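Here the complex is missing a single protein chain, while all its other protein chains stay put.
By written order: A, B and C. Residues from 1 in each chain.
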Amino acid sequence: MRLRALIICTGILLCLSLAQAQGKAPDVVKYHATLETVKYVYGLAPPVARLAPGDVLETNTLDAFGDAIQKPGDTLALVKGDNPLTGPFFIEGAEPGDTIAIDFMALEVNSRQGVGAFAPGFGALNSTNYTPMIQAPLPERIWLYPIHPDDNTATFQAHDSSFSVKIPLHPFLGCIGVAPSDGEARSSVVPAEFGGNMDSSEASVGNTLYLPVNVPGALLYMGDGHAAMGDGEIAGTAIEVPLRVRLRVRVIKGQKIDWPRFENKDEIMAVGIYRPLDDSLRIAFAQLIGWIHQDYGLSELDAYELLSKVATIHLAEMVDPNYVVIAKIDKKYLPPRKISR
Amino acid sequence: MRLRALIICTGILLCLSLAQAQGKAPDVVKYHATLETVKYVYGLAPPVARLAPGDVLETNTLDAFGDAIQKPGDTLALVKGDNPLTGPFFIEGAEPGDTIAIDFMALEVNSRQGVGAFAPGFGALNSTNYTPMIQAPLPERIWLYPIHPDDNTATFQAHDSSFSVKIPLHPFLGCIGVAPSDGEARSSVVPAEFGGNMDSSEASVGNTLYLPVNVPGALLYMGDGHAAMGDGEIAGTAIEVPLRVRLRVRVIKGQKIDWPRFENKDEIMAVGIYRPLDDSLRIAFAQLIGWIHQDYGLSELDAYELLSKVATIHLAEMVDPNYVVIAKIDKKYLPPRKISR
Amino acid sequence: MRLRALIICTGILLCLSLAQAQGKAPDVVKYHATLETVKYVYGLAPPVARLAPGDVLETNTLDAFGDAIQKPGDTLALVKGDNPLTGPFFIEGAEPGDTIAIDFMALEVNSRQGVGAFAPGFGALNSTNYTPMIQAPLPERIWLYPIHPDDNTATFQAHDSSFSVKIPLHPFLGCIGVAPSDGEARSSVVPAEFGGNMDSSEASVGNTLYLPVNVPGALLYMGDGHAAMGDGEIAGTAIEVPLRVRLRVRVIKGQKIDWPRFENKDEIMAVGIYRPLDDSLRIAFAQLIGWIHQDYGLSELDAYELLSKVATIHLAEMVDPNYVVIAKIDKKYLPPRKISR
Partner (left out) sequence: MRLRALIICTGILLCLSLAQAQGKAPDVVKYHATLETVKYVYGLAPPVARLAPGDVLETNTLDAFGDAIQKPGDTLALVKGDNPLTGPFFIEGAEPGDTIAIDFMALEVNSRQGVGAFAPGFGALNSTNYTPMIQAPLPERIWLYPIHPDDNTATFQAHDSSFSVKIPLHPFLGCIGVAPSDGEARSSVVPAEFGGNMDSSEASVGNTLYLPVNVPGALLYMGDGHAAMGDGEIAGTAIEVPLRVRLRVRVIKGQKIDWPRFENKDEIMAVGIYRPLDDSLRIAFAQLIGWIHQDYGLSELDAYELLSKVATIHLAEMVDPNYVVIAKIDKKYLPPRKISR
């Protein structure tokens, strides 16, 4: 078991050394989620499984509609709850004030079609619960996207014309998060400091996600798989699919972060989540400046100036109750790292 | 002259056929701007030169500080006005209701160093005129960036440590715009429907910019050259440089647009400019949906859905009086074009 | 007991008829809160007392700092948690889909001084958790406000000069809310659909507050008493005081509301809570339009037009994690009511 994990691990940042440092062979923990076992809230709940640091988790997620939309004519009235979550997973040794690292190892679309929809309450250019308008609402509409494993694409078929086009798959987890701090519990449609419905394509293979630990065991949840999504997710949905998930979880003891972060071999990425987008951006860059200052030793003002010249921004979504902006810098622009996470 | 223009033109969208359609040999118009001839407002002013559709303009721009910052110790008190503009250029045949197309052919940094600064009133994470805070303001700080033409880079040198790093050059015009509509005149620090201080790296070689024509002759201005800039331009400046500019101007008769647009061989891109970023994004996508609907024939709701799956977003800046978001779609996801511009 | 309740009730909308309709004599329920029994989250918790519809509750609340700041030199480091909440109170007969009505009967300042402070993370013109800036933060500062029961005022004493001035008291509950919907639990510093930290001076004697019921018994919490507060609460605190509270709770069966509402004999008032203020305003007016349409029979478009001519807006606060705007209309501008609540 250990050998296989290590081989897959190649290229995942630091995972080999960490597994070794922890002095145990990582296990593979398998868990199968169903509509009966999913949750709809990030918060305290009995764990469905326990993971030791370095363990690999193999599990599955239902799609954002609980796999309820299957054929033409199915409507959103069939949906029991939005964004059913697989979990929670208890991460052994994770205590409040620590950080967990999640290495995405494999994500595969677990169905033959995906779903897109105008979901009431979501959408950047239509009335929502939080930006209500008095114009007539958009009609409910559902698009089905056949998935083609052979060429790794999905097909968009227009409703109002015969046009169709293939879209390359880039599977990622729209939802991944832990129990919030301060005793809060949050709906599975919300992204916030604890992660959650970030709808960030960064939550995919090749990247590591860092999340703050707020309760013993962290209590990791995931769901809302996306086969592909445009920046902003502007109509409110991606190509919604169930996923097969393989990821590794690590614990970084005694290092506290306030907001989610991503990293891969080339970039460090800080996530800002709130409304309006202006404040999401401010949070993301304030976090990235702090990260550069603490781990790479640049002064905060030098980091601010440097980012003004070389940062990149990913505007992940502007349709959930909070909006997500990710600020990034290529490591080639940074001094040697002083602190590893 | 015509031969040379046509050769350079290779790869610039449609320019050959248009020049031919217009039945005249494009000229190269040369104009040299100085601190004595620059403007600080987009509005009505006597033209400095006239361009026929298809003509190539060779000119220069001063940097955002009027080239006032030249050596360590120089301060912002030396700056006469922000974003001095070269122009206006009168485009023959351009009438209100038309669109002008600007093909960026060559942009070269025209100095041996660039300038970055914490300019009062600008910055995403500090007090500005429009987001005032009562905390003590940031100190004035100026970074000088040596330019290396040999390897096409500029050097960032930290103030508070010995760290330095090279940044690849990507020269573009921070400011490019026309006289506004409705008799308005706007400061050279403002981006809006007429273009202006968009701080969009899309205003560079390989791309075409479309701007609405609001007054006879359009009255084209440009300035604020950037050698390189991070997304968001978060500290308020890019690597500010004077530029040598070579571009072609075309007139698209009888096709009206409401906001600036970019295009290259791969993408169409709609620019949304306002505050907060939420509304910039809404404008950009409303424009892109309209563009797809009109020129490519998808229904608006199909376009909305498709963009939710494949759009990309460039958050250009969040530091000027208005903020700039650019919504893009790869043409490979679109039906064959029905209307050419 | 019943007689006393009825007498106090004079002028409280409908309470007499409702108590009669419910066919029982309202009781007075007394509960004393301490630092040991307060909560810091709106959510599920064992009730501290049970109230029948029509019952009067007599209780007390600690101040926003848990009464920790008592004398010059005391610092925010002494504060155990922000906004300790008295409760929850289980309202018998309240079921999800119902509305509870809270008639504020008496609120009295329960201390000889109040507290104002620059609390980190709060403030409209300084860095906060959600609008971070990289300027140096404001220094911690605490102002003590002597309370004068004789003339019903508190005294502001400037720190940096000898100026002092008396401020009339207008006691109200900064926090009052119920368990959220969808299994959420929210911090006591958050206002949202369930009410909470609304910092609305409307939560005071003479007004009725309506809250949606999300869980059996509603689970009512209150705290964060304010002796007086400016619109916007811009520095992040009011004159923070413990309160003695007397209020009546009613249950309106089968009438569902989505957001909190206030009412008195002259006005109906809809509360919008989110960020930015633009969306708070949209929510408040969308709710008020709906209320007018449903209860008073105007069409939505007539209501929209009429409000554009006669509405008033109270911008309650712009410093908590969500912002609060209250849209109001004088009943004299409305048709006769069709539906009573």
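Methods note: contacts are C-beta pairs under 8 Å (C-beta built on N, C-alpha and C of every residue); 3 or more make two chains touch, one makes a residue touch a chain.
Note that the structure is a prediction, hence the values are computed from the model and not measured.
Visitor: Pick from C:97, C:149 or C:335: which residue touches the chain that isn't shown?
Guide: C:335
Visitor: If I consider the whole complex, including the chain that's not displayed, which of B:37, B:70, B:131 or B:204 touches that chain?
Guide: B:131
Visitor: Out of A:126, A:237 or A:308, which touches the unshown chain?
Guide: Spelled out, the listed residue whose C-beta touches the missing chain is A:126.
Visitor: For subunit B, which residues lie in contact with the unshown chain of the complex?
Guide: Residues of subunit B in touch with the missing chain: 40-41, 43, 130-134, 182-187, 274-276, 279, 282-283, 286, 289, 300-301, 304.
Visitor: Tell me, which residues in subunit C touch the chain that this view leaves out?
Guide: The list for subunit C reads 116, 118, 124-125, 138, 141, 143, 145, 156, 158-161, 163, 165, 167, 228-239, 275-278, 281-282, 285-286, 289, 297-299, 301-302, 304-313, 315, 318, 323, 325, 327, 332-335.
Visitor: Could you please point out the subunit A residues that touch the chain left off the display?
Guide: 125-127, 132-138, 276, 278
The working rule: only the chains that are shown with their structure count from here on.
Visitor: Give the label of the chain whose average Cα location is farthest from that of subunit C.
Guide: Centroid comparison gives B as the farthest chain from subunit C.
Visitor: Note whether the interface between subunit A and subunit B is symmetric in residue numbering, meaning over half of all numbers used appear on both sides, and answer same or different.
Guide: Answer same: the two copies use largely identical residue numbers here.
Visitor: Which chain is in the middle, if each chain's centre is the mean of its C-alpha atoms?
Guide: A
Visitor: What's the distance between the Cα centroids of subunit A and subunit B, rounded to whole Å?
Guide: 34
Visitor: Please set out, as single numbers or ranges, the residues of subunit C touching at least two other chains.
Guide: 132-134, 276
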